[in-house]
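Here is the structure we will look at, set down as C-alpha cells.
Only one protein chain is missing from this complex, and each of the others stays in its spot.
What follows is subunit A.
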Amino acid sequence: MSHEPQPLLPRELTHARLTQRISDLVLHQRSPLGWWIALVICALLTLMLLVAIWVLFSTGVGIFGLNIPVAWGLPIVNTIWWIGIAHAGTLISAVLLLTRQPWRASINRFAEAMAMFAIVCAGMYPLLHLGRAEFFYYLLPYPDTMDLWPQWRSPLVWDFFAITMYLVFTSLFLFMSLLPDLATLRDRATHRFQQYFYAILALGWRGSATHWARYEKATMILAAVATPIVVTVTGIISLDLSVSIVPGYHFTIFPPYFVCGALFSGFSTVALLAVLLRSLFGLRDLVTDIHLDYLGRMMLLFGLAVTYAYTQEMFTAWYSGEDYYRYVYIDRWTGPYAPVWWSMIFCNAVLIQLLWFKRVRRSGIAMLCLALTSNLGMWLERFQIVFTSTHADYMPANWDINWPTGWDWAAYFGSLGLFGFLLLLFVRIMPLMSMHDMRALIALRRGGRDDG
C-alpha cells in the first residue's frame, strides 16, 4: 500500500458522512431529472429490443442479416463485444482487490453491476441467433430420451457453459460485495417495505467481527477465483472463432488478444459510467479526476496491447505464406468492409495515444469521449473479425457481402437500452458505491485499526 498522501478522498470525509451520503441517495433523495430522462430513453430502447425479439421469434432468424457466407453476423459481434465489457467489470474489481489498489473502492460497485448487466446482454444474442431458440437446452448434458450428449468439440457448447458459469459467478460476486451495504441500508431505511426488502437480502448480517473475518476471507477467495475464470471465459469466446480453419479466425493469438480487448473496452466502459454517474448524482469528490487518471492509464495500456495484437495478426498472416490468409488482410484494408477496419484503427490505435497526456486523462469530458470511441472501436474490431473473415474465404465462388438489417440494429441498440435500463434501476435500489470499501479506505487514511 502506498503511503503518499491520499488525494483520493476529500479530507473532511468521515464514516458517518460517507454512509449518510451514499445511503441517502438510495433511501431518501428523489431521482434527478437526468435520471428520469435517461430511464425513459432506455426504456423505449428496451421496448424496441422486445419488439425485435418478438418479431424474431414469430418470423424466424431470417430477419437478421445472417446468410452464407457470413453466417455469424451482428448477433455474434454483439455477444463478443458485450462479454468483453462484462469481463472487465469483474476482473477490474477482483484484480484491484487482490493487488490492494485504494482507488478501487469508488468504482468497484458499478464495475460489478456493469459486468452483471453486460453479461445479460451478451448471453441473449447466442440464444436469439440459434434460429430455434426453444431448443437451447439441447446444449445441456441432461439425460434425454434421444440418448444424445452435447457435441463437446463444438465451441457453441463451450460458450454455453462459459457464459452460464460467468453469469452465476458474476451475480454471486456482486451480491457478496453488496452484502454489508444491504445491512447498512436495512438499518437506515425508514419505510417498513424498504426495511423488509433490504433485511431479506442482507441475510441477517450483523457486522460482528466473525462476520467480517469470514467475509474478508470469502471475498478474497472469490476474487482469486474470478481472475482465472475471466481469462478462461474470454479465451473460450475467442476459441469460437479461432478453432475454425477460416482465414482471419484461425490465429493462436486470439485468446490473449481477446482478453486484452475485453479489458480495454471494460476499462473504457467503467470510465464512461464513472463520468456519467458522478455528474448525475453529484459525486465528483468521491469519483475524482485521479480515478479517471488511473482508468485512463489502464485504457492506454490495454489499447496498446490490442494494437500490438493487430500487428501480430498481420505478421502471422504474412508469415504463414498462405495466399488466403494474406488476402484477408488485403481485403480488410481495401475491400468492402475497409471503412470498418480503418475506423477501428483510428479509434483503438490512434485516438488512445491522447491518453499519454495527463490533462486528457484528468478531464471528464475527454475521458467520456475517449471511452465512447474506444467502445466503438472495439465493436468495430469484432465486426471486422466476424464479417471480413467469412465473407471471402477459401471458396471464391462463395464470396459475398452481407450487411446487418434494420432488425439487427434494433436488437443492438435495444441491448444498449436494456443495459442502461437495468443499470439505472440498480443505482436507485442499491448503493452505487461500495460503502464498506470506502469506509475501510477512510480508516486506512487515518492510520487507525478501525474495521470500517
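Structure notes:
Everything that follows uses one rule, which is that a contact is a pair of C-beta atoms (placed from the backbone, for glycine too) under 8 Å apart; a residue touches a chain by one contact, two chains touch by 3 or more; residues count from 1.
As a working rule, contacts and distances are computed from a predicted model.
Of the candidates "Heme exporter protein B", "Nitrous-oxide reductase", "Quinol:cytochrome c oxidoreductase pentaheme cytochrome subunit" or "ABC transporter permease subunit", the chain left out of this view carries the UniProt protein name "Quinol:cytochrome c oxidoreductase pentaheme cytochrome subunit". The chain that is not drawn here is touched, among residues A:A199, A:I253, A:A338 or A:A443, by A:A199. Within the full complex, the residue among A:A16, A:I68 or A:L148 touching the omitted chain is A:L148. Listed for subunit A, the residues touching the missing chain in the whole complex are 143-148, 186-187, 195-196, 199, 203-204.
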